[in-house]
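Questions regarding the structure given below will be posed in turn.
Only one protein chain is missing from this complex, and each of the others stays in its spot.
A and B are the chain letters, set down in written order, and residue numbers restart from 1 in every chain.
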Amino acid sequence: MAASSATSESGRQSLWYRIFYDKETRSTAIQVLTLTLLFAFFFYIIRNAVINLEAIGKGYSFKFLWEPSNYDINQTLIEYDSRSPHWRATIVGILNTLLVAVTGIIIATVVGFIMGVLRLSHNWLINKVVYVYIEYVRNVPVLLHILMVHGVIVNTLPLPRNAISIDDTFFLTNRGFYTPKPLFEPAMWAVFIAFVVGIVFSIWFNHYAKKVQDATGKIYPVIWISLAAIILFPILVYFVVGSPMSFEMAELRGFNFKGGLVLRPEYLALTLALALYTAAFIAEIVRAGIQAISHGQTEASYALGIKPNRTMRLVIIPQALRVIIPPLSSQYLNLTKNSSLAIAIGYMDIVATIGGISLNQTGREMECMTIVLALYLSFSLMISAFMNWYNKKMKLVER
Amino acid sequence: MSSVVEEGKTYEPGTYPDLPPPPSTVGIVGWVRENLLSSTTNIVITVLTLYFLWVILPPSINWLFLNAVFEGASRDECRAIMREAGASGACWAFIGHRFELFVYGFYPVEERWRVDLSFILMLAAIVPVLWDKTPQRGKMMIGSALAPFVIGWLLIGGFGLETVPTDKFGGFMLTLVIGVTGIVGSLPLGIALALGRQSHLPALRIVCVVFIEFIRGVPLITLLFVASTMLNYFLPPGTTFDLLLRVLIMVTLFAAAYLAEVVRGGLQAIPKGQIEAADAMGLKYWQSMRLIILPQALKISIPGIVNTFIGLYKDTTLVIIIGLFDPLGVGRASLADTKWQGLSTEVYVFVAIFFFVSCIAMSRYSLYLEKKLHTGH
Partner (left out) sequence: MKLFKTLAVSAAVAMAATSGTASAGTLEDVKARGELNCIVTTGVAGFAAPNDAGRWEGFDVDFCRATAAAVLGDADKVKFVPTTGKTRFTALNAGEGDILYRNTTITMSRDADLKLTFLGVNYYDGQGFLVPKALGVTSAKQLDGASVCIQTGTTTELNLADYFRANGMSYEPVTIETNEEGQVNYLAGRCDVYTTDASGLAATRSSFDNPNAHVILPEIISKEPLGPAVRQGDDAWADTARWVLNVLIEAEELGITAGNVKGLASNGSNNPAINRITGVEGSYGEMIGLDKDWAVRAISAVGNYGEIFERNIGVNTPLGLARGLNAQWTEGGILYAAPAR
């Protein structure tokens, strides 16, 4: 086709000839066709939707978001009552979803790493028990796990009046887990500033220690000094400014405990079920990651005189992480998306608030589902973006 | 034993008889010492694990089997039998009474042979796919490819049979229908999407990327909600579209997007030299894909593909949320019967066992395949 004679002839060749035999023309034709069909398809379904909505006299408007929601929600991280508008209910739902996602991811990661390491243990018994557990969890649908954990919490824990109490401070009931709620006095800001200062200091110290180590080989106990800066320093400040914090205790009054912080059974069940389900997958990822690192790495590290725990921390784990992170990030995404199953046990997440009660009470399916889809999509994109960034940072620098 | 080596006797170098290993390192004792009690940490772990098992296992076994009631016409009868025995256990009589409902859903009783026949056909169709020593495998595979259509026709009512509307589908049968359709439908679609994502045509690539990322970015349950609440608005006025068909389409699209990413991983692992070599041989795009790239890429992706299928299969339980009666839905509807109220644990355990058995079979097969295909380089 590149021959000059062909170019002069192509003017005379018909369009059909070129679509079949000229690579460039053919590519363009395929793309034009694809896009045309695609646009035609979207145009067609949107036109249908407009006609259908008009036929039953509904519009497409988000005005309802500013009307009072008329329903109550039992777990609200921000101020909310039945007079609040639907958009506020949506935010309550978003925060509840995020709460489950974040705590679930943390628990899943910790439990998953522990189980992954136990799977590599030389202890036959624990190895097999963890193996059976992982296989059980992975092969049963997550919806069943959620329903079962919820059933166990609601059916086996005691009623508030027979609460299991720890030191009359923490109470465990089938209405939730009650803990004292910290109340901050104004002077508390000094402690928060101390905390931030501690973090900034440890980041600086980390860099400094690395520079010193590169230059002289001297190793500082970085972890201990950082911990002291982040934890001990704020505590010291706390006492210096005169303990500006008190606790509001939960106490049984009437039907329920009043005051304090409460973790509701729906929240506990959803978080635990999702975390344990995801942990089983993470455990396998961790095991595969550690096993992927050749044993020669450990031996070489020992030969260099590096102590076992340093070998693990400096040689094995950084390499294993590179294998672990990509699948780990997709597990985090899965957990976030699975949190939408909250609806099965009545935890008020996005799907249950805007995609559930609001949708049902206002009858605005189109608008509500658009909001729900857009929200999940942006969560997913944010997690992917973060994980890609982290992955890039951890990537092997090829020489 | 001790007679082999006589005390005080001297031996020439090289003639000293072989001694058995010390008793503490062989047999059960040795094994226990080696595997369970080799260090303090190990001992602690072993003891804790044993305690854990002791707490969990006996009550579970009692509930599941020893104290369970298998006969009875209602929950009250179950309770009465248990009260007599002075123990509490599962009321499996419930599952027994509703077993047909769990398996066939609301499929008409006199037509249930069609479900059984479909199941047998499905098993027969799977054999050549799974077992590579099937005689005449190539021809049999064509049969396997046709089987889903024959089964679909059989279940809905072709061959002059009475039509059974899809709202009668339920129970394990529904799980299998959704699972198998999703698997069969998503494989070609997933491969097409993966190829599209790797395509050099920008318009095609962007469309595929957007589609894949959109589907992967939202939970399946929201897609099912879209299918159940919104999809009809997008159809021409006056048309409706079977709910099960809508669910099948959504599940297939969902699985296809995940599958596309798995296959893309496989495609990316194929060295560029392979494509260049194919180009150099003068193969067209489709020829090089069909003969060179895809066979290699799919082989690498098999474990991922099977995992996607297992995930899809487990996700079929979500259809309960939009009002289809999968086993869990049948169980819950049965619990609305005043005779059987309050037996949710039995339903959950029963359904869990079903999923566990079928999923573990799939994952075992995947492991076997992985081992077999691990030809190494």
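To be clear about the criterion, a residue touches a chain if its C-beta (ideal position, glycine included) is under 8 Å from a C-beta of that chain, and two chains touch if they have at least 3 such contacts.
Everything numeric here is computed off the predicted structure, so don't read it as measured data.
J.: Thinking of the whole complex, not just what is shown, which of B:233, B:254, B:313 or B:356 touches the missing chain?
T.: From the options B:233, B:254, B:313 or B:356, the contact with the absent chain belongs to B:233.
J.: For chain A, which residues lie in contact with the unshown chain of the complex?
T.: Residue positions of chain A that touch the missing chain: 30, 33-34, 37-38, 40-41, 44-45, 55-58, 70-74, 81-83, 151, 154-155, 159, 174-175, 253-256, 258, 265-266, 343-344, 346, 348, 352, 356-357, 359-363, 365.
J.: Residue-wise, where is chain B in contact with the chain that is not depicted?
T.: 79, 97-98, 100-101, 104-106, 109, 165, 167, 170, 189, 192-193, 196, 204, 207-208, 211, 228-233, 235-241, 243, 321-323, 325, 329, 332-338, 341-342, 344
Heads up, the rule we're going with is that only the chains that are shown with their structure count from here on.
J.: How many angstrom lie between the centres of chain A and chain B, each centre taken as the mean Cα position?
T.: 25
J.: In the complex, go through chain B and note every residue touching chain A.
T.: Counting only chain B, the residues touching chain A are 35-36, 38, 42, 45-46, 49-50, 52-53, 200-204, 207, 213-214, 216-222, 225-226, 229-230, 232-237, 310, 314-318, 320-321, 328, 344-345, 348, 351-352, 355-356, 359-360, 363.
J.: Can you list the residues on chain A that touch chain B in the complex?
T.: 27, 30-32, 34-35, 38, 45-46, 48-49, 51-53, 55, 121-126, 129, 135-136, 138-144, 147-148, 151, 333, 337-338, 340-341, 343-344, 351, 355, 359, 365-366, 369, 372-373, 376-377, 379-381
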